[in-house]
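Here the complex is missing a single protein chain, while all its other protein chains stay put.
Let's turn to chain A:
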Amino acid sequence: MSKTTEGEAVQPPAEKIAEGDLKPQTESKVEAGVEDKKPQAAETDRAPKLSAAELKKRKQAEKQARRAQAKGAGPSTSGPPTQQKGPAARDGPKQQKDAKQPAKEGQSRPLPARRRPSQSEVPVLEKAKKEVKKETKQQGLFFGHLYNQPRQHSMVGASKDVHPAVLALGLQYSSYVVCGSTARMVSMLLAFKAVIETYQTPVGTSLARHLTSHHLSPQIDYLRSCRPLSISMGNAIRWLKDIIIKIDPSTPEAQAKRDLLSEIDNFILQRITAADELIAETAAKKIEEGDVILTYASSSIVEKTLLRAHNAGVKFSVIVVDSKPLFEGKRLARDLANHGLKVKYLLITGASHAVRDASKVFLGAHAMMSNGRLYSRVGTALVSMLANDHSLPVIVLCESVKFTERVALDSIVGNEVAPADELLSESERKDLLPLKPFLPKSVTARADEKDKSEGGEEAKDSPEDVLKWIVDSPNLQMLQVLYDVTPAEYINMVITEYGSLPPSSVPVVHRLSTNI
């Protein structure tokens, strides 16, 4: 603890940058209405803090880091030592172990938990690293290992090779504008199409060798720094790299690029568009007259299925269960209601009531693990367990591109943490403001002090203060994980484009779909 405070005292700028980085993203949160006004405010907030000198420093450090990486031994030499001397030393050995096998890990396993902080070249600043250390210390508990990569919410510090389309996409990822495993994968492939279109092989190399390692990797690293890659994205990247490598070096560049673009189009068509069509067709048949379908959060394929059954004239109603802070189900409920479906909307706190009325549960997936477990939006496990308890059939709709050969036993080892301050919406923060007099003196004093030291405007009642209280209170941690793992016993059926399967057959289909 003493070390943390010391760090703060010595290096106030670091603190400032941290806040500046967090802001745009806290505000561009889900609720569509709020979204428009806030980012500007954040910009103005941040502008004075990031002085020109700061930026310069940043760039220098970044350059250094890149040079270090180019040397090859980059991550393993520069990564662990700095970490170990920090207060988060207990995490040290583990991360060091991770760092020992850099190439393989980074490319074939896009699981957030497995990544090293030093791997992406984006904010490799020392300062950034110190922030992480502080955070890890504070946010430890069971999920400490997931905080090893700071989230990037701006394009500051992105490598110059990153294509504008990818830059834009990255921001859309980090602000959840593009959200959902399928949507993220498709938009990534479309952005890569733009990247490949403008790509020109430098003299002296071949496309097959240069494109993946030198041109595509920075793009992927940037996307990863914005939000950890989804399983489907990892699968798509692996597929793309594979076909690029297999390009015959004698193919003329224009031809090769054209082939690649059409291959990508085909991939999207086959693995997503056509697969969705098939899945929706199969799944819609499972909806019968008078059914009450329960679904959690929002999945594009579930929506498609429900609409398809509705358009076929089947009379059924839907219960959408949703949760903070993304409120993805809101849009789903509205869309379904606009199409004339009867929809009931409630939050996960009322899930036990919802399952009592439901007759079937349809769930979307982020990924299906090889042990038949479902990796999906946090809260899914709760809903499916409740449903199983009421012996309702739980049906997962999932394209085979989201299958992975990895297994998950719990949702702690592999998960994605989002910044915890997203948990409190703007209005909730406002509601908390009047509670200030009840706070312990130490917290308020420190917050005030910091206000002053920032040369602060005396905007005492800004909702941002609430976040500061939380950050400053030593014993309170806020945790926002994005996914959880549903045991296979609670899943009755997985519908894929290959047909309906029990969850135990996921590895079989995965093998099948990757071999073709």
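Criterion: a residue touches a chain if its C-beta (ideal position, glycine included) is under 8 Å from a C-beta of that chain, and two chains touch if they have at least 3 such contacts; residues count from 1.
Going forward, contacts and distances are computed from a predicted model.
Think of the chain that is not pictured: of "DNA topoisomerase", "Putative 18S rRNA (Guanine-N(7))-methyltransferase", "Phosphatidylinositol N-acetylglucosaminyltransferase subunit A" or "Translation initiation factor eIF2B subunit alpha", UniProt labels it "Translation initiation factor eIF2B subunit alpha". Within the whole complex, the absent chain has one touching residue among A:Y199, A:F403, A:Y483 or A:Y498, and that is A:Y498. Where chain A meets the missing chain, the touching residues are 286, 360, 393, 395, 492-493, 498-502, 504-505, 508-509, 512.
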